[in-house]
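Note that one protein chain of the assembly has been removed; the remaining protein chains are unaltered in position.
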C-alpha cells in the first residue's frame, strides 16, 4: 500500500497575520483571527477529494483549500469552533483507518536567520511575498520543512511568540517554506517557537 | 540509454466536450468533435521537438500542444482524418526505433467517486476547472493515472460511455488527473469505461 | 455632486449555475444555491469601501466582492437569509441618503442570438469562459447591458426561465456581458426572461 | 494640439515602505529608501518613449517604469541623488517646451476613513494588496486622485507623517488610488499629510 | 443608431514576423506567413459574435481572435486564400448593411523614432514585448493609432518595407500601438510605409 498520511496538524487559534495571509491566498471560504483549522497532506493526491467530502458532510467545518500538486494532495478545513475542527480531524483518521501517530513527522530541512537585510535582497523577497513586505534593515527568518503542510503550524506558533511580520509562507509542494521579519530578538524568538512546535509533532519518519 | 516512451495513445473520435475542452486550453491549432488525435509523452523532455518536427513534416496532422515540464515532454497532433493520425503514430515509432509495445502502460494511482457533492467543496473544484462547472449535489469522479498523457484516453472513452460533464483534466506532469460529474449512475458508467480503456493499453511497466 | 448610484439590484434566490459561477470567480466569501445577494455599483469607485464597511457591520451578510475599476466601484454581499440581504440594501440607501429610484436603470446595449454555433467560434468563446463550456452546435445568447452590475440579475432570471448553460458573465467595467448556451427554444426563453427582468428595474436614465 | 502634461511630481526622499512597495511591483530598476524619484504622466501615451530616452541619456537617473495604458502614458525615473532627479525633471519640461505650471493639478475624487475594519472586508482588501496586509480591527484610509500618478506623492508624504502601513497604491489608469492602515489617529495624520501634499501642487485644471 | 464600424482592414500577405507574432498571442486558429486576414472592430462590442458567426459559416476562413473589451469588439479571420478573406470582408459589410467607406479612417495619435536606445529603457520595453526583443543601441519606432485594429495594417506594411524587428503590437483597446526596432534607416523606411498604409485607408472620421 502506497498511501501516506504526510501531514496532519491542527491550528488551534489563528493569529491575526496568519488569518489575514490565509484570506489573501485562499481559494475557498475565508477565515477570521481566533478560528481553528486542520491541515492534512497525503499521497496519492486525489485522496483529498473523498476525505474532504466526508469531513464537510459530517462536521461543521468549511474548506479553505483543496489542492493536488505534482505528487501530493492537501486540504484545509476551518471553523470558529475548535471542537468542530478537532472532530474533523478524528473523521479524517477514521476515514483513513489510521491513528494520529501514523502521520509523518516534520523534518526541518533548513533554518536561517539573516540580520540587517540588504535593500536589493529585500526587493527580490518582496516580489513573491503576498503577506507583509519586508523592509530593508530588518532581520529575516527563513525556514524549510517537509512535508510542506507543517509550515502552517510553524508560522502560527511563531506569530504567537513574538511581534514579527508574516511575509509569506508556502504550504504546498515538496517543502513548506516560511518567511518572517522583524527585530533580531523577535525573529529569534519566533524561530525558537516554530522549531519547538515542529519538534512536538510526533509521527513516523 | 535513458530514453522512455512514457505514453503513446490514440484518440479515435474526439467527443464533443473533449474537443471543447482541448480548444479551451490549447496553445496551438484547435480541434473539432470527431477528429482524431495522438498523445505521446517521453523523457528526456526535449525529445519532443525533433519528433514533432518529423511528424508534422511527413504526415498531414497539426500540433495542438508541445510541452516540456519538470521531467517529461509531451505533444499532441490531430487531424480530421483518422488515417493521418494513425500514420503519425507510426512515424513516431519509426523515428524512435521502437514498437508500440515499448511504451509504458498506464497505472491507475487512484480512482474515487463522491456522491452528492457539497457546495463548498464544489466551489473549490470550480476554482481550477476550465471545462464545465460542477454543480452542488452532483456525483463526481476523480481519477489519477501515470504516465499523465493517458488521462486523455480515459476522458474521451468516459464521455463516450455516459452523459457526464467534463469538468477538467490535466495531462501533463507526474500524474494525469480527470474530473467528471453527473448522476451517480452515469458517473459509474463513465468510470468503468475509463478504467476499461486504460486496462486495454498494453506496454511495459 | 458627482456621486452616481449606477446599479442596485437584488438576487432573490441564486440559481445553481449562478451560485457555482460566483464561487468560481469569487475573491471573497463563497455562496450557495438558494442564497440571496445584493449587487451595487457606484462612482466614484472608492465609495464602495465605507459602504461595505457599514453594511457588513450592521447586517448579517458577508461580502463576496469589492472591486474598484477604471471609473466605477462595485460590491456584492450575500446571505442565506433573504431578509438580511434586503436589510443590507436598505442600509446602503440610508448611508447614501438616497432612495431606490435614484439608481440608474439598465440600458441594454445589444442582445444577440446565434444558432448552431460553429466549432471554431466555440473554441474562442471557451478561451475566456469560466462557467460551463459551450459545445459546437448549440445556440448562444450574448447580452450587453450598462451599468455592468445589472447583468447579474439578467443571468439569474434567465437561468430560472430555462435549462440553459451559464457560460460566463462579467459584471465589472463599462458594460456587463452575459453568455449562455443551449437549445434555441431554451435560449430564447432565457433571453426573454433576462430582458423582462432588466425592463422591470426602474430608475433614472 | 492635444498634448497634456497630466502629472509631474517629485518624490524627494522615498520612505521605507514606499521604496519596498515600488520594488515589489517594479518592472525595471529597483529603488532604495532615501532615493528620489520623478513621476510623469501624459497623453498621448506613446510620448513617454522619447521623453524617457532623453531623460536617461542626459541625466544620471534610471527608469523604474514606463507604461502606456488605455489613454495615458506614465514613467518613473529615480536616483540616489536628488539633484539628478531634479535635473531629470527640468529635461522633461525642456523637451516638452513646457513649464511646471503647465501640468494638471491633482483633483481628489474621494477620501474615506473606515475604522475597525471587519475581517471579511479585510480579506477582500488583501486579495489585491501587494504591500503590507491590513489586519482586521485596524483603521483604513482610501484615497482616489486624478491624474493617477499624483497618488505617489500622497503615499510618500503620508508615510512621512505617521507610522501607518502602506497596503497598496495604484498610480496608473483613470484614477490613482491609495490604501493605508493603522490606528485611527495615525491614519488621520497620514490622510491630512496626503491631502496637504496634493493641495500644494499647482497647475492647470 | 449607435453602431460604429470602427475599423475594417485587410492584410493581404502576412509577413514572416507578423505571422509569428500573431501565432504567439493568438487565442484561436494559428496563421502562416503568406496567408491573408481581415481585422474588424466595432461598437457595441457584442456585435462581433453574430458577425463572426455569419462569416465563418458563409466563407472558408477561420477565426483567430474575437475579443470584447471595455467599449469595443474586434475579431480577426484568416485563410491561405486571399479570395476567401476578401469574400469574408464582403459578408461583414452585407451583414451590417454598410459599405466599406462607412468605416472610420485611422487617426495617427503619435509616431516617434528613438535612436540608439538606452539599455535600461530596452529592459522596460522587453518586459511587455512578446515578439522579438529590442537590443540596446537599436533605433526604435513607436506608433499609436485609433481605432486600434488598424495597427495591424501598419505593422504588416512596415515589415514589407524594411528588415526591421517586430517587437510588439497591441490591436485592442482605445489605441493600437506598435513597436519595431532596427537600424535607423530601416526604421525610418518602416515608419514611412506604415504611415502611407494608414493614410491610404479611406473612411469617415
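Of note:
Residue numbering begins at 1 within each chain, and the chains themselves are lettered A, B, C, D and E in the order written.
Here is the rule we go by: a contact is a pair of C-beta atoms (placed from the backbone, for glycine too) under 8 Å apart; a residue touches a chain by one contact, two chains touch by 3 or more.
Note that the structure is a prediction, hence the values are computed from the model and not measured.
Considering the entire complex, the omitted chain makes contact with A, B, D, E.
From the options B:56, B:111 or B:188, the residue with contact to the chain not on display is B:56. In the complete complex, the residue from A:17, A:65 or A:123 that touches the missing chain is A:123. Within the complete assembly, residues 70, 109-112, 114, 117-118, 120-121, 123-125, 127, 140, 142-144, 173-175, 177 of subunit A touch the chain that is not shown.
Think of the hidden chain as still there; on subunit B it touches residues 27-29, 44-47, 49-50, 52-53, 56-57, 62-63, 65-66, 68, 70-71.
Hidden from this view is one chain, which touches subunit E at 16-17, 19-21, 23-24, 26, 30, 32-33, 119-120, 122-123, 126-127, 129-137, 165-166.
Keep this in mind: only the chains that are shown with their structure count from here on.
Within the contact network of the assembly, the step distance from subunit A to subunit D comes to 1.
Comparing the contact residues of subunit B and subunit C by number shows a mostly shared set, over half of all numbers used being common to the two copies.
Of the chain pairs C-E, B-C or B-E, the one whose interface repeats that of A-D, sharing more than half of its contact pairs by residue number, is B-C. Of all chains, the one whose mean C-alpha position sits at the greatest distance from that of subunit A is E. Rounded to a whole number, the gap between the C-alpha centres of subunit A and subunit C is 36 angstrom.
For subunit C, the set of residues touching two or more other chains reads 28-30, 70, 120, 123, 127. By the definition of touch given earlier, these chain pairs are in contact: A-B, A-C, A-D, B-C, B-E, C-D, C-E, D-E.
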